[in-house]
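Selected chains only, in their assembly positions.
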Amino acid sequence: MTGLHDITKLHAEGHPVAKGEPILELRGLQKKYGAVEALKPANITFLSGEVHAIVGENGAGKSTLIKLLTGVIRRTSGEVFWCGKSVQLATPTEAIARGINAVHQEVVLCRHLTVAANMFLGDEIQANGLMRKRAMTEAAQAVLDDLGFNLPAGALLSDLTIGQQQLVATARAAMRGTQFLIFDEPTAYLTRQESAQLFRLIRRLQSEGVTIVYISHRMEEVFELADRVSVLRDGTHVGTRLIGETNDAELISMMINRTIEQIYHKEHLPIGETIVETRGLSGPGFDDISLSVRAGEIVGLYGLIGAGRSEFALGLYGRQPVSGGEIFWQGDKVKIANERKAMDLGIALAPESRRDQGLCLNLPIGLNINLPIFDRLTKGLTINRRREIENADKQISDLKIKTPTRRVLASAMSGGNQQKIVIGKWLSHGAKLFIFDEPTVGVDVGTKAEIYRLFARLLEQGAGIILISSYLPEVYELSDRLHVFRQGKLVASHTYRSASHEEVLTQAIGV
Amino acid sequence: MSVETTTETAPVPKRGMNILFGLTLLGLLLFLWLLLGMSTTSFWTSNNISNLLRQGSMTAILAVGQTFVIITAGIDLSVGAVVGFASVTIAWLLQAGVPLWPAMGLTLLVGVAIGAFHAFGIVRMGLPAFIITLATLTSLRGIGLLITNGSTISISNDAFTDFSRADFLGVPSLFWMVLVVAVPAYIFLHLSRWGRYLFAVGSNSEAARLSGVNVNRTIYLAYILSSTCAAFVGLLLASRIGIGNATQAEGWELQAIASSVIGGTSLFGAVGSVHGPLLGAFILATINNGANLLNVNSFWQRIITGALIIIIVYFDQLRRRASR
Amino acid sequence: QDVTIPIIVKDTTSFYWQIVLAGARAAGKDLGVNVPELGAQSESDINGQISILENAVAGAPAAVVISPTEFKALGKPIDEAAKAVPIIGIDSGADSKGFTSFLTTDNVQGGRIAADGLAAAIKEATGKEEGEIAIITSLPGVGSLDQRHEGFVEVIAAKYPGLKVVADKYADGQATTGLNMMTDLITANPNLVGVFASNLIMAQGVGQAIAENKLGDKIKVIGFDSDEKTVGFLKEGVLAGLVVQDPYRMGYDGIKTALAASKKEKVETNVDTGANLVTKANMADPKIDALLNPKVN
């Protein structure tokens, strides 16, 4: 019996519900974390075969809802009806058995196992009690190829970038979620290309009768995919709309209870002196990169996953040795041997992976925010407690990080709020050059707008910004200059809005 | 080129990387043997090779059991104590007139129970593995001493005590026992889904849980295997020394962990094999055997053992880094 | 030096066995014999000693001198070894008929001597052989310590009904543990008049506790074996007495006998090297002084 057979068998066990009929109903579903009510009693109905989007601010309770439905956490109260029958959904196994599966916001896979092993984990293909590794690798490869993800099934997961890991999680869920499939911000780390593939996949699954729940902060995706959309605000379900009967503005105002006139806040400031210039900088993953950043400008770097932008940033920041080329800092040739040197020069880096590079997850928010500046908070032998507290609280309120106090562990924050901590770390550092690598991954629209406004504030103070993003609208709208990376090389450069989306995309793909 | 492709980061799967690693530790072991063969006349005598195989056997089995636990990112400090306790148990049972086979079976069951208790403490009581196994280590020695009243129980069953001295096909029976453990262990760890679950739990227990892996059961499995291996070694030890004594095998837990780590197991979990700990154990045994043959002062022997551990693991580290 | 005679002791990290090895070394030099000095690193490491014996025999020596760490356990390995080479036992016995010769101190006898010594010391201090006493043993499960314990308890029970063993403690081989146990015993048993600390390390720890609390006059301690520290305690009156064996002679004569045996000469099957009670009174005797200050190195 093979794993795939298992899945088909489960499929058969499900109680088929006619398309358009309720497949999953929540009645007063609630989740409390101690005193925090992450999800207030919610009544939402999901119809069989629909694509149901869920939107809401960071910390609104979207992921909490998903975790409840997949048995990751247990509800505090309320009921769930699956195909008309009350169910517990107390364990992941139960959810999987009913054909419910999710691609979680944070990739939850085993780094030490191969792609294939991860895809078949808990459901291995076996013969005579032994695993059939070859068969699993082949089957996994077939699934990956079928979905159009160009990934080797035999690779170790830790060798993949986050984006690729996200694709693995997607493939895995698609393989298992035979009835009900949930995507929690699946495109956060994906570029246009992969997003497009994902959308095709979702439509295909929908046509096969799978019910899809889709969570995203990107409105255009919601409008492109969804049949209906539900909005959460502060753990409350504030409403569900048919997609045809609503618009951006309404959803946003439902989400944040006010309107945003403009998301991409772009002020054209006078450009100042060159802050940093690289000439032919090369290193692992990038080759011969020459670019410069001047005071008051945003330099955008766009490219597909693995194009080498993050590697370039890490090289510039001294995290990884560069193998060739030169760096000029305010006109002087410098060698940036380590991160400390970069920081001392005045470079700040908000890295792309908040989990692996950005945060000390099991430490308090306050400590995370202050980590880069403890030397400055130190007076004599000890840290100036007052200033430490002040700074942490200031960043928390400036960035509207949704936490009661700075003492909460970073791990207890919602994805978007974690991202804000990563950015908040560097705001009090007072650098000249800020490198933001995917700064708005998982951040809600309202906060995004605030972050962009914050960029403007930094620019006003005479700083320069390198903005790395796989979200084209963002780099496109914000960058004074936009560089396109492909396979570790800088292949094209544009000034503000001097090229069309399609042009930039084509250059990134390299057709 | 079509739009579908993102060719850049397509890491090549590292086929057989693990086997290569095992081979090179084997290389180190063979190198040590060659060296000893050249510097002493007695090393390559069949008698000495038998000794060497016997001496490494018990640690090797403990190390394999320990490896299961370490792969789940746990640790089992109690194995030494379990060995001592098992030797007391079998001696006591035999003394009480229980026939050999049931006595051995019961002793192994004691091992199973101890492992289950560890897992219970970890899974249900939420205790750190370090603490619960340290506590059993302390308590088991006490219970064993209580049973023997601080002394030893002689084993008069000759069939039992002769076993450890016997050879089969010219190879010491103790070494055969290593194979008896290692072969199923290999199948279990590398070929069965249970082995894979051990790795998954050690790598990311949350991910494993979300995949429907029964994490608790996996942890029970790991600790039970480790304790059962230890109880088995207790039988072998009792056979070898002909007595039951609760204070035996002191410090063997560290030997077992060291063998496992030398064999490439990571204490952070999710990295490990069956052949690695075996090689680790026999490397340690070789160092001791060689030092004895070379008549190295026993104090120097300690110094050299420490230094060799560093050197071996360092080279291994280098090689692994290079092979990346 | 073609003739090799390894000597295997119980625990190379203890001073007592170092003296044995020193004696063996001296014999080796005097007789022109190569003497590898082997031994486990703890008296309780039975398996370790078996391995060492196996390795030693694999080296095809002329004879082997061994001090079996456990009576029963070493029996078969020695039987086995004796098939290949003559085996000379020192210090303790083993369950084997393979020994060509035996040079032992009787540890049970040592315990008996300690009991008599303790009773005498208590009588000297209090005028009567009465009161509460304690036994502190370094490690459980060590043959020679068990034998000393056995001899001690036997004599106390038989000869000195007035002496009551109120605490019979086992430590973990650490002087500090002995020290802590002793301080606690002092607290818990204010009427304590005597202690038997049955090896060197415990004598050091217990002595320290007595010295710290300046109770040398009130609590009489008999130790076992000697080194600079305990001899100092003896002089200061912290310890009342030490049971001292003749480890140097054991080592020396062991090698000598082994050489003779390897040449098929006739050797004496049983030699008792004796144990003596050393007190402040007799410690100046030349014979005792030689025991207390063995020529190590």
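For clarity, chains are labelled A, B and C in written order, and residue numbers in each chain start from 1.
In this section, a contact is a pair of C-beta atoms (placed from the backbone, for glycine too) under 8 Å apart; a residue touches a chain by one contact, two chains touch by 3 or more.
Everything numeric in this text was worked out from a predicted model, so none of it was measured.
Overall stoichiometry of the protein chains across this structure file: A x1, B x2, C x1.
The definition used in the following text is that only the chains that are shown with their structure count from here on.
Centrality by C-alpha centroid: the chain sitting nearest the overall protein C-alpha mean is B. Mean C-alpha position of chain A lies 71 Å from that of chain C. The distance from the centre of chain A to the centre of chain B, each centre being the mean of the chain's C-alpha atoms, comes to 42 Å. Our note on geometry: chain B versus chain C, Cα centroid distance of 35 Å, whole angstroms. For chain B, residues touching at least two other chains: there are none.
Across the assembly, chain C contributes no residue that touches 2 or more other chains. Chain C contributes residues 6, 12, 36-39, 41-42, 44-47, 50-52, 54-60, 70, 72-73, 75-76, 80, 137, 139-143, 146, 170 to its touches with chain B in the complex.
Note for the complex: chain B touches chain C at residues 42, 45, 47-48, 51, 54-55, 58, 145, 148, 150-152, 154, 161, 165, 237, 240-243, 245-250, 288-289, 292-293, 295, 297-299, 302. Chain A meets chain B in the complex at residues 70, 72, 92-93, 96-97, 104, 108-114, 117-118, 121-124, 126, 129-131, 148, 150-152, 154-156, 159-161, 164, 191, 193-194, 196-197, 304-308, 487-488, 509-511.
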